[in-house]
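Here the complex is missing a single protein chain, while all its other protein chains stay put.
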Amino acid sequence: MLEHYMQQGSSFASQIDGLVWMIFLMTTFWFLLVEGILFWLLWRFRARPGHKAVYLDDHAEHAFEVKWIEIPHRVILLCDVAVIIGAITVWSEVKLSAPAPDEVVRVVAQQWAWTFTHAGRDGKLDTADDIVTIDELHVQVGKTYSYELGAKDVLHSFSIPVFRLKQDAIPGRVITGWFKPTIVGEFDVQCAEICGIGHGIMPARLYVETPEAHAAWIANPTHYLAYKF
Amino acid sequence: MAETHGHEAHGHDAHGHHEEGWFVKYFWSTDHKMIAKQYLLTGMLLGAVGAYFAYVFRMQLAFPNKPVPGYGLVTGADYNALVTNHGAIMIFWVAMPVLIAAFGNFLIPLMVGCDDMVFPRLNRLSYQIFLVSALVLAASFFVQGGAFGGAWTSYPPLSAKAEYSLTDLGPTLWLAAVALEFVAFLLGGINFVTTAMNSRAPGMKAFDIPMAVWMIVIASILFMCSVGPLVAGAVMLMFDQQVGTGFFDPDRGGDPVLWQHLFWFFGHPEVYVVLLPALGFVAEIITTFSRKRLFAYRTVLYTTIGTGVLSFFVWAHHQFIAGIDPRMANVFSVTTVLISIPIAEMTFVYIATLFGGSISFRVPMLWALAFIAEFLMGGVTGIFLGASGADIYFHDTYFVVAHFHYTFFPIAIIGTFAGLTYWFPKMFGRHMNETVNKVHFWITITCFNGIFLPLFVLGAAGDHRRIFDYGNFPELSQPWMQDLRVFATVSLLIMLAVQPLFLANFFYSMFKGRKAEANPWKANTLEWQCPSPPPHGNFSPLPEVYRGPYEYSAEGRADDFWPQNSPT
Partner (left out) sequence: MVRPIATTRSASGVPTGRLAVWWVLASEIVIFGGLLGSYLLHRLGHPEWATYASHTNTWAGAFNTFVLLTSSLSAVLAHQAAEQGNGKKAANLLLATCGGALIFLIVKSFEWTAEIQHGYTITANGFWSFYYIAAGLHGLHVIAGAIIMLIVAADARKGKDLQRVELIGIYWHFVDLVWIFLFPLLYIAK
């Protein structure tokens, strides 16, 4: 369902979308069922002359409770278990598993810009050929990346909707995570945690490139904002 | 029972009916009904302010960077301050004062059959502190740098340092206002709980207490047990802001995430604090207008308590991706999803109550049914956010916004309209015009869905919250998305446009409406067994209780209702 609105751009995007789809089916079923019963009852038991409401004493009520409460209770519990299993499976894949990365990228958020440190030609961070860009992230399709996320001032959130990736950045901490781009293109990077008056002007662009294009960019990054620290 | 009934019968006269000056009567009164009206009108006034803020920022979203009529150009700072205070006002200064304080004050003494709250002066003090808190909040808009704009969750470091928020006094005043409001509600809550526990009419046992009273009492207890850590946190944050301590400052050994824990430990139970009173009103209304006994009274009570207890163990679902230990997310995902069970049961109980009834669609009933129908939407969409894996995508998108508006709008707006239209005859002794109210109902409900259904779609498309201009994000500024934003805004405009209809009806009927009899809805609970409006001292003599509150359509009786205080 989500893929209709937002392409699936990472290895785990389809899993998240699958979980959403499952929850959507279940909740839609319950929603329609309950609303249906509600409106049917409203129609069926509307006040009419000569009709009197029934009176259920505690004993009569008890029989009804099995039908109205206990059975739905168990079915909901079953649905809940399914949702929980799905949620934990997806969560473990996205946030708990840490596949060995092909490359590490450093992301630092501040009011109101993103600084990305790419490993450069040697594939290692903190070497002379690191490429530092502002508000531009370049990755190669099919490679597994690990990110080191930090913040300089306030909370930010590193969100790439097309990857289904979102992680808050906290000053004073480095939070790691991973992603593996699966489609080539140019996408949004957004800040998803309010970070002051410039929160709405803190976009960055993500460029997922073919191996050739990515190599070309590494070879000639000069026309991008490049800094040496 | 400590006292004798003879004593009570005389005690009523002790109140006296001496003439009071208008100041004493309207501003210095200790009468629970007057304090209820003070809370109600203050809450409605602040509701208008919150609605105005919504109007301004929705206009900015639909028509970015064009001057908003009645406001002007909306800057990023304005936008943040507007959304922050819209949220804070609607929850702390509208939902709580109206649902808990106004209705709690009005209903508890009447429904349990006594003459006032147990601590009338504490009650007055509680309102006065609340009023001061509202004034402090208002003041925060007029200080250097403008009002606080760090979202109603007020996460540090943004809220802790002026160099980050670019507002100096705004955050501190905002925090002080919230803290004062908490104090007001702690005092009020003690009053509600003690009154309901101790001042019940003779004969009223635990299961004879009307659901509205139970719900307000449980809500007050939830509030008391959850707000403490946030009060402590607010003190710490205020010292960070103004004294220079570093409780939440990572550079100095502090921890910004700690605030999130303190905030949400309160913040999640707070949802139930405002939800429960609304559920209580719905229980009263659907039984009255379907002439049915409340189905499974005890199940409602136990699921309420279950929800309340469980709500203390779900807070971190607001923080799945906030940098907490990812393993913790699994635990909180389980507790969060499980909360669907008691809430669903409560919904089923309410719907089952309608079975076999004789349902008349009067205005309060329409609102109560709309509450069930709409709140269900809020409930099921919560599952998406409680499931940690799905929340990665939905967190801080408009899906969240739509979800909690489908819970809070039914609670704060639909619940209030249900309660107001139901108890209006008792409060003011007159009827509102029902036709006007029906028109108002249908337009409001339709527009409500018109505002928030598109936001689910926008959220699914990745639209993030709290961004004042989507022009900077190519994926979010596609024309079809902008069309949805315009649709939502237009729905809001229509909804706001019909509210004066209700207000006019409300104030006109207050003075000129058709006179109401004591029990216009033929209801059982005690508040309908005293005159409309209740005089000082409420009952004469004070009632005794012989049965539960929902004995409608009992067999072998000529009437289809059976007041709690009727001996036969």
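Letters are used for the chains, namely A and B, taken in the order the chains are written, and counting of residues starts over at 1 for each.
In this text, a residue touches a chain if its C-beta (ideal position, glycine included) is under 8 Å from a C-beta of that chain, and two chains touch if they have at least 3 such contacts.
Values in this document were obtained by computation on a predicted structure and should not be read as measured data.
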Using the touch definition given at the top, which of the shown chains does the missing chain touch?
B
Per the definition of touch given earlier, which of B:Leu82, B:Ala101 or B:Cys114 contacts the omitted chain?
B:Cys114
Which of these touches the unseen chain: B:Ile35, B:Val227 or B:Leu526?
B:Val227
Residue among B:Thr153, B:Ser199, B:Ser360 or B:Asn449 touching the omitted chain:
B:Ser199
Chain B, residues in touch with the chain not shown (by the definition above)
1-3, 8, 11-12, 14-16, 30, 109, 114-121, 186, 189-190, 193-195, 197-200, 204, 224-233, 235-236, 239, 243-247, 252-255, 258, 262, 265, 542
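Just so we're on the same page, only the chains that are shown with their structure count from here on.
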Using the touch definition from the top, list the residues of chain A that touch chain B in their complex.
1-2, 5-6, 15-16, 19-20, 23-24, 26-28, 30-31, 34-35, 37-38, 41-42, 45-48, 51-56, 61, 64-65, 68-69, 72-73, 76-77, 80, 83-84, 86-96, 111, 153-155, 157, 159, 161-162, 164-173, 175, 187-188, 190-203
Taking the touch rule as given, give the residues of chain B at its contact with chain A in the complex, in rising order.
75-77, 79-80, 149-151, 155, 157-158, 164-166, 250-251, 256-257, 290-293, 295-296, 299, 320-323, 326-327, 329-330, 333-334, 337-338, 340-341, 344-345, 347-349, 351-352, 354-361, 369, 372-373, 376-377, 380-381, 383-384, 386-390, 392-393, 395-397, 457, 460-462, 464-469, 472-476, 552-555, 560
